[in-house]
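Please see the structure below; I have some questions.
One protein chain omitted, others in place.
Our next item is chain A:
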Amino acid sequence: MELLSNLALGFSTAGSLENLFFCLIGVILGTLIGVLPGIGATATIAMLLPITFQLEPVSSLIMLAGIYYGAQYGGSTTAILINLPGESSSAVTAIDGYQMARKGKAGTALAIAALGSFFAGSVSTLLVAIFAIPLTVVALKFGAAEYFSLMVLGLVSSIALAHGSILKALAMVVTGLLLGLVGTDIYTGAPRFNLGIREYADGLNFVALAVGVFGIAEILRNLEGEVQREVIKTKVSSLLPSKEDFRAMIAPVLRGTAIGSALGILPGGGAILASFASYTVEKKMSKHPEEFGHGAIAGVAGPESANNAGAQTSFIPLLTLGIPANPVMALMVGAMIIQGIVPGPNVAAEQPALFWGIIASMWIGNLMLVILNLPLIGLWVKLLTVPYYVLFPIIMAMCSIGVYSVNSNVYDLYAVAFFGLLGYVLLKLRCEPAPLLLGFVLGPMLEENLRRAMILGRGDPTTFLTRPISLTLLILSLAVLVVVFLPQVRKKRDEVFTESD
């Protein structure tokens, strides 16, 4: 019953009027910046760091955590409404969410995203509370070989992300992989494909790439003909999901929660895979895979739940090991240090009120988000009725400010412009940007872990097969390949896909 007393401590800490207030501030700010395209949680938290000086450590961390998962909520709003994912996780939501919006079901899509995220957030918060410490042990078993095999599984599965030709999907994954090579070889320090531009020494900026290929490309397409926009604005029908919608979302939400929770625990970037993995699974499980890419409810519900679950469980490595799983977590480490708390394996024992307070605040924050977001849906949908000639310059300006604020690097803005044009060309060629983004994110991690595993294994490639977790993941990848390429399965696939082509 230690858990109960711990949770009681947590809720009494997080439930104090002051902390509730900062939690609310955090989630409101998070939602706002999530909704403003391009401005991510990283930039916002960095800007707010000085303010946290004046606060109690618990309050400031509760606020920062609120911004983090608030931004996850808000990010899906822009992904759905204007096809502009702010983070890698909402890139997947954009695929079907935006199609739902174009069909006049923007309100439904937003509600599904909010409810799915809330459910996933609640379950994974409980998981963090109960299993944080034992799960850490599992996460530490993931070495370079295991991550490599996980990335292979991710890439192989990504083929299912495409809802058109498999060849085009593969081409996009490979293009993404190649773009991911830009930067510095971390093993030798040699610059690669950066055209001699020092500003690209650390690679292309993910936000710049995503804003370009998704957002700017979509703006260019919309500017082609105002007609399409009219369609959206006249057909905004039901705001809340119908009974059938609810029925359609239950299973994907459950599966998404499970996938997201599991992948979020891995400190080496597992959370990035969560929404992609969930989308793949949903498409494979669905009786109507042809709906994916054309506004499938499961294509929004699953990935949204997965991404929120992953966002919560990615606190596990931070809280139990003191190791940040992503740049936002790294900022929170900075905030903790500024407050005089150096995160490490003993935080739970040394600062129980802080540890359990943050966990409890996650659930409270998620509840606040749902209460906050459901009534706002109507407002967001109304945004779509703003004339496009007013809306698009605002979006462009916000995107530019957001991208620039990450690293104060003008070259990131050039990248936005370039990838905006590229994205437009890809749209015209009917190539999907989502596999490209996945390749871009996974490629560098794949290479990094492959080479690290080879170094650690003294150049012996059997290291991937002799380690049980790695072997299991590789067998799974093989199974996915077989399913995709087995002739009779393929024939069936072709039947299914001809419609969408």
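Here is the rule we go by: a contact is a pair of C-beta atoms (placed from the backbone, for glycine too) under 8 Å apart; a residue touches a chain by one contact, two chains touch by 3 or more; residues count from 1.
Convention: contacts and distances are computed from a predicted model.
Missing from the rendering is one chain, named in UniProt as "Tripartite tricarboxylate transporter substrate binding protein BugD" (options: "SpoVR family protein", "Tripartite tricarboxylate transporter substrate binding protein BugD", "Fe-S cluster assembly protein SufD" or "Cell shape-determining protein MreC"). Of the listed positions A:333, A:367, A:427 or A:476, the one in contact with the omitted chain in the full complex is A:333. Within the complete assembly, A:343 is the residue of A:70, A:85, A:180 or A:343 that touches the hidden chain. Residues 42, 45-46, 49-50, 53, 140-144, 184, 186-189, 191, 198-199, 201-202, 267-268, 317, 321-324, 327, 330-335, 337-338, 340-346, 407-409, 448, 452, 455-456, 458 are the ones on chain A that touch the missing chain.
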